[in-house]
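Take a look at the structure below.
Missing here is one protein chain; the remaining ones are kept as they sit in the complex.
Chain naming follows the written order as A and B, and within any one chain the residues start at number 1.
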Amino acid sequence: MRVQGKQNIWKEYQKEIADDKYFYVRSCVRQNFFPGSEVTFLRILREVLGKNIFEHPCHTTCTGIGYHGDIVPFDTLMTIVARQFSLMTESGFENFVPSCITSFGIYTEVLDTWEHFPEAEEKVRNYLKKATGREFKIPGNLAHASDIIYKFRKEIAAKSKFKLINRNTGMPLKVVEHIGCHYAKMFPDKGVGGAEYPYVLTGMVEEWGGEVIDYPERRHCCGFGFRQYLVQANRGYSLACSYKKFESMAPYKPDIIITNCPGCPMFLDRWQYVINEMEGKKYGENGQGIPVFTYEEVAGLVLGYNPWDIGLQMHQISCEPVLDKIGIPYDIESKYKV
Amino acid sequence: MKSSKKVVTIGGGIAGMEASSFLAAMGYDVTLLEKAGELGGHLAKWEKLFPTMRLGKEVLNFLSQGIYENVKVLCNAFIERIDRELDDFRIYLADGKVLEANAILVTTGYDLFDARKKEEYGYGIYDNVITSADLEEFFSSGKEIRTASGKTPASVGFVHCVGSRDQKIGNVYCSKVCCVTAVKQSIELKEKLSDVKIFCFYMDMRMYGMHFEALYKEAQEKWGVQFIRGRVSEACENSDGSILVKVEDTLAGRPMRLTVDMLVLMVGFVPSEGTKKIGNMLNLEFGPNRFFKTRDQHVLTNVSNVKGVFFAGACTAPKEITHAITDARAAASTIASYLEQNSVEKRTI
Partner (left out) sequence: MINFGYTLPSDRQIVYDKNNRETATFLRSKEPTFNSCIQCGTCTATCSAACFTDFNFRKLLLLVNRGETFEIIQELQKCMLCGKCLLVCPRNVNTRNILLNLRLYYAF
């Protein structure tokens, strides 16, 4: 593997990422999955990077899951997206930052649709006006929350207390990164590094001391797949996607998996438990699983935040082996205290 | 018959050499400009040629016999500017030489597609993904065929249409030669490594040439090359450096994956840098595929939009050697009829 080859591709996919004054929209599911991640993101932006980031109490889901599950029609989805934009406009912001990859894909798709079919935009402006009396401006910049962390990865590294290095061996941690299908597969030039060799998470991992491993099924979906997971009878095939990935990454002995999308950490984390129950297989060291973190959690760890403040106790696969490897102190007694 | 009329040929590959020979034989004063240190273009890099397996250098040798003293060859020539004076041209070279020409023949050829642009195949990233040109380099240098880690490959895959017939990278045309080149190279590999398993992944086997189909059949019957109808969606690297290929076996109707020790990308033709440069200097028209646009696709195939400027070879479209040679001879006679103002020159369409 020649990293130089990847670097050449990364150079081609650099996107514009605003550097301050963000309008943040949360994910509908992340707060149940890994509630510490969004809090950690806001904390890093405000306390570490000193940015102005605003959340509007009236924003809603983007309905992406409903849309992909065929419950919400595209026109409805576009109107809801338009309403989110109107909240941004009325709050005096123009840099739109979704927390969720599915949402990011939705916003990108809607903006792309409007660019190619201005009549669709007109129609939606009408709907929104009639339904809510609202108007909106198109965001000046659309960046996923991970793009922002990527942009400031060096600043975070400069203030870091820990590195993604195994303190016993001095070697970089081996990291599997998973960006989530809708980050760049539909619109490769909207993702840092493109779709084939995405750089957004790799950039963070490298900057913070870790080493990314490339395994054959790296590009494969985590298996969320919306209607596949949502319909219980289909759920096995969601599981099979994750299984395929674990089987493929196992020979590389990854220390952690770092993820981008709400669904991916959830499935890569929980399915390890299910696979173990069904097949009796575990993929990590010493009869453990491979811990799966979100990039916000990893950033929080690097910055020395208390693991329980960033929500690592909410993971199925216990995080302690990785904390020990890096040398991050934690108080096991208070893990589940509220 | 010696003529005082001057022709300058730009590009010393197959077409440039052959057209210059014929023009000189007709008595014109011909100068052949080549940017590299020697003549021969891409041909010099190909060991054996389809479909006969004749050595490339035999053809090169044949072409060189036409370049006798009537053709002035200037290698390492770098054109700085071309001026037009009425129907004539003045060509300024970087070393200060100035050439006069009554007609210019553009034979700037093609470049091979840069396989790094098909990111999903990992050329330049995965060590055992190579191009057809890299494989040919193994053949012509006589080096043993080995993977990056020095192992004799037990299996090799050939991916057809890399950089051709692909809207995603903006090349919609077929490059014509790569299907049969894959067949040729599979046979050569089998001759050298009898145990190697070979797979060709194709969308269509474009065996248009007279003896191409026979070569295809030989690859199947005599050498057991497997032809799998499906376009590869991605290549990934396994931990041992071998390559995992994903494709649909469309005839079985199911996705398929298989591991090969080496993956060869059949890179297609793109208009050369020289084509772009000379085209802009002379205000030549480019077609939708960015090769030169000929005045007519059927009958004026060597004629450009600029009076006195002609084309031959792969600068107008992908061509195999045979076609490049016949095209060069056609260009020579087209130029002659232009310079002599023959009556055939006056026909219109």
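Everything that follows uses one rule, which is that contacts are C-beta pairs under 8 Å (C-beta built on N, C-alpha and C of every residue); 3 or more make two chains touch, one makes a residue touch a chain.
Everything quoted here is computed from the prediction, not taken from an experiment.
A.B. asks: Which residue, B:Asp88, B:Glu120, B:Asp134 or B:Glu213, contacts the hidden chain when the whole complex is considered?
C.D. replies: B:Glu120
A.B. asks: Of the residues B:Val156, B:Val247, B:Val264 or B:Leu284, I need the one that contacts the missing chain.
C.D. replies: B:Val247
A.B. asks: May I ask which residue of A:Arg43, A:His68, A:Arg83 or A:Arg218 touches the chain that does not appear here?
C.D. replies: A:His68
A.B. asks: Touching the absent chain in the whole complex: find that residue among A:Ala18, A:Leu42 or A:Cys221.
C.D. replies: Hidden-chain contact among the options goes to A:Cys221.
A.B. asks: Which residue among A:Ala195, A:Ile275 or A:Leu312 touches the omitted chain?
C.D. replies: Checking each option in A:Ala195, A:Ile275 or A:Leu312, the one touching the absent chain turns out to be A:Ala195.
A.B. asks: Mind listing the subunit B residues that contact the chain we can't see here?
C.D. replies: Considering the whole complex, subunit B reaches the absent chain at 120, 161, 165-168, 203, 229-234, 246-250, 253-256.
A.B. asks: I need the residue numbers on subunit A that touch the omitted chain, in ascending order.
C.D. replies: That gives, for subunit A, the contact residues 68, 70, 74, 105, 181-182, 185-186, 188, 195, 219-221, 223, 225-228, 237, 240-241, 244.
As a working rule, only the chains that are shown with their structure count from here on.
A.B. asks: Roughly how far is subunit A from subunit B, going centre to centre by Cα mean, in whole Å?
C.D. replies: 45
A.B. asks: Residues of subunit A touching subunit B in their complex?
C.D. replies: Touch list, subunit A to subunit B: 1-2, 4-6, 8-9, 194-197, 214-219, 251-252.
A.B. asks: Show me the residue ranges of subunit B that touch subunit A in the complex, using the header's touch definition.
C.D. replies: Residue list for subunit B touching subunit A: 116, 119-120, 122-127, 234, 236-239, 244.
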